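All protein chains but one are shown in place.
Here the chain labels run A, B and C in written order, and each chain numbers its own residues starting at 1.
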Amino acid sequence: MSKSEKRPNLAVKLSGVELKNPIMPASGTFGSGKEFDEYLDLNRLGMVVTKGVADVPWKGNATPRVAETYGGMLNSVGLQNPGIEHFIREDIPFLQNYNTRTMVNIAGRSIEEYVRVVTALQNQPVDLLELNISCPNIKEGGVAFGTDVDMAYRVTKKVKEASRQPLIVKLSPNVTDIVAVAKACEAAGADGISLINTLLGMKMDIKTRRPLLANTFGGLSGPAIKPVALRMVYQVAKEIKIPIIGIGGITTWEDALEFILAGATAVQVGTANFRNPRVMVEIIEGLENYLKEENIDGIEELIGAGHE
Amino acid sequence: MSKSEKRPNLAVKLSGVELKNPIMPASGTFGSGKEFDEYLDLNRLGMVVTKGVADVPWKGNATPRVAETYGGMLNSVGLQNPGIEHFIREDIPFLQNYNTRTMVNIAGRSIEEYVRVVTALQNQPVDLLELNISCPNIKEGGVAFGTDVDMAYRVTKKVKEASRQPLIVKLSPNVTDIVAVAKACEAAGADGISLINTLLGMKMDIKTRRPLLANTFGGLSGPAIKPVALRMVYQVAKEIKIPIIGIGGITTWEDALEFILAGATAVQVGTANFRNPRVMVEIIEGLENYLKEENIDGIEELIGAGHE
Amino acid sequence: MVHKSIEKALILKNQALTPEIHEMVLGVKTTLGVTPGQFINLYCKDGSRLLPRPISISEADEKGGTLRLIYKVLGKGTEEFANLQKYEEIDYLGPLGKGFTLEKDDGKTETQETQEILIIGGGVGVPPLLELSKQLKGKKRVLLGFEKESILIEDFKKVATEVAVATTTGDEGIKGTVMDLLEQGAYAPKKIYSCGPKGMLKAVQAWGRERNIPMELSLEERMACGIGACLVCTCKTKEGPHEEDWSYKRVCKDGPVFKGDEVMFE
Partner (left out) sequence: MVHKSIEKALILKNQALTPEIHEMVLGVKTTLGVTPGQFINLYCKDGSRLLPRPISISEADEKGGTLRLIYKVLGKGTEEFANLQKYEEIDYLGPLGKGFTLEKDDGKTETQETQEILIIGGGVGVPPLLELSKQLKGKKRVLLGFEKESILIEDFKKVATEVAVATTTGDEGIKGTVMDLLEQGAYAPKKIYSCGPKGMLKAVQAWGRERNIPMELSLEERMACGIGACLVCTCKTKEGPHEEDWSYKRVCKDGPVFKGDEVMFE
């Protein structure tokens, strides 16, 4: 690229935070960044999103925790994580070495657990928080917070009160009415919505004639789920004012663009990292080329442009 | 095969109806059978399931009505059909030429419309009825019957009262709690449950920067959705006593077997017919071989065998 | 009864004609029963792409047992096709659909040696008109429109009375569209056959209607099954004298070729 040529502007503003581009990893598919350091320059990313962290260490589920499916995969990791103390001691200092934004994904089984994590992060150099309310095993009522409008409202409100950083709420797609859940979170003060977490699925092992995953069920991710994710982003974008992070099967720059047109301000790349650890850099470059070829000044022009 | 060898027994009993095998087409992917007559012997199938039919002709949605997705496809046909009168005049006599069971899929926008169709079929040579309550545009409340427990109960009860044939209710997967909907249908008198209809999805056309389907949203089908379908069959099989027809992405005999192990008494093949019009025959042959090799007398032994 | 099924074809040729348009010649078991205007379903090898790609038969050589396809590299599927090598195999189903009419209902040929026939094609609508041009009788005048580069011109010249070309860029033939060719020539055909983009077909239909000329138009629509079962590939067709008298027909089974006055463009 000659110096005189204008570099296409991929910068976006997400819940008040400036990102150099809208591309970031999906929580749980990127560790805390360290593991990808060998494969790409973390500084190229719009943001690093860390794996879910709880107030205390979680051991996660028994193996097998993964099953490949047609165009996708199932995982039943069960949010294994070393707890917030370890995270603050080990992972945050590592991320401080990079000139990149950080969003911490928060796991919990009750409102109190979530609140403990965000409280511990109050004075940490973290730009955004992503509240994962799609965990299937929690105290209240035995239903995930993310599948009940009232509980989604309550947990968002309480956690928001304790957060110093802008709070993004990450929703479960396993619901009848995603718009209602998103609106409840917005009303409770969320600064943004992440859409979507995994679809609940399973696989049978025909050799053993038993469920393949030790945990029976797992979360379906990858390109197979993209149409569902995109539909939810499009539906929710019509009804809320806070920004949306689009997630689900994004593998190419064209996929990322589809989500942006549907109304996403930024997008996360999950399963695709497992097939190609450099894929996010390729997506960023693809979007740059697209803007150049189409003579578009900045990608922000395209956010939601797919709605009439 | 020598005459002395025992032919593996694929016969199953579905809501009181004997089927020579558990393989049948999914409604809407097989026309009324006529179109597949050139490609396979309809007598080989466990049953023919016809496309959805309403009380009067429906024109369906504008085109494009189809979009390919990764490992799947979206359709927005919108239940185009020539109405029950035409169906009785043209399609039933055709199916009478075959020694095969028939299930008619029923479309409607209100309870009255559904009831009109099943009433018209009362004296027709039809073995089973499949009530499609996953249509997104209906009168009452503006929500599909299939996504609301109370409405699912009401429509099943009313339609059952008017049906002479056993009634299978086909559910939408776009719900928070599929078990609750299935239980409501069982309580209302359903003779079986079909799981699943399509997942709601969409695709953007990055060339036009608009939704690709004229109807914006469409139903996602194909192998991509298999894990979700299988999970729902497994969950529902644990909680109801009436039989289940498993549907969603079935393409190989192994797929069919997974659903049977998860608790399906029979399975339907949809999208796979579009890639290979003879696929159902291949699935039947695959299951026969499997039973032979594993020395299993009858496939009924395997129904639900994947539950501990 | 012998049932039809997916067949394996041997790729005898697969080359670029222009940067975007490729030619593939398939060795098949038989081309018996192919009518000009019919298509085949061509299958992708990559399992992430489930749906067959409908591609028109551009030429069918009964003796050689070959089908010639001309296709544009548009997306992932046609890109995959373009990368296939000579002597690889590819799966296909067909011939499918209802082609152009060569015979009248009474069994007589539709067009005669002395008749003026107009054949109008645009872009990747041009290929199926080649086999049609070969088989039709009469004075065949062929009008072809392209974006920048023409294809198949020499082939058409061998079988047609006259071939005229228009390109949008003016690189070949006149600068403009087939409609410009149509307006400039003093054509008074007894029948029109046409295949190409919707906009072009609509304009052709209007031109022919004004002059009361019988037409056959070949349409394109996104498909799934290609055999008439799924109803995704419909087009609006007239069913009676009134505005409201219309229904959806299947492009794959009732078409892709329709009578000119039947088709309703939006």
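Methods note: a residue touches a chain if its C-beta (ideal position, glycine included) is under 8 Å from a C-beta of that chain, and two chains touch if they have at least 3 such contacts.
All figures in this text were calculated on a predicted structure; none of them were measured in a lab.
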Among A:R7, A:R89 or A:R275, the residue in touch with the chain that has been omitted: A:R275
Contacting the left-out chain in the complete assembly, out of A:A67, A:I84, A:I168 or A:I303: A:A67
Interface with the undisplayed chain - residues on chain B: 70-71, 223
Missing-partner contacts on chain C, residue numbers: 45-49
Touching residues on chain A - with respect to the absent chain: 28-31, 35-36, 38-41, 51, 59-60, 63-68, 70-73, 75, 77, 80, 222-223, 271, 273-278
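Everything below uses one rule, namely that only the chains that are shown with their structure count from here on.
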Greatest separation from chain C - chain, by CA centre: A
By mean Cα position, the chain sitting nearest the middle: B
Rounded Å distance, chain A centre to chain C centre (Cα mean): 47
Approximate Å spacing (C-alpha centroids) for the pair chain A, chain B: 34
Sites on chain A at which at least two other chains make contact: 70-71, 223
Numbers and ranges of chain C residues touching at least 2 other chains: 47-48
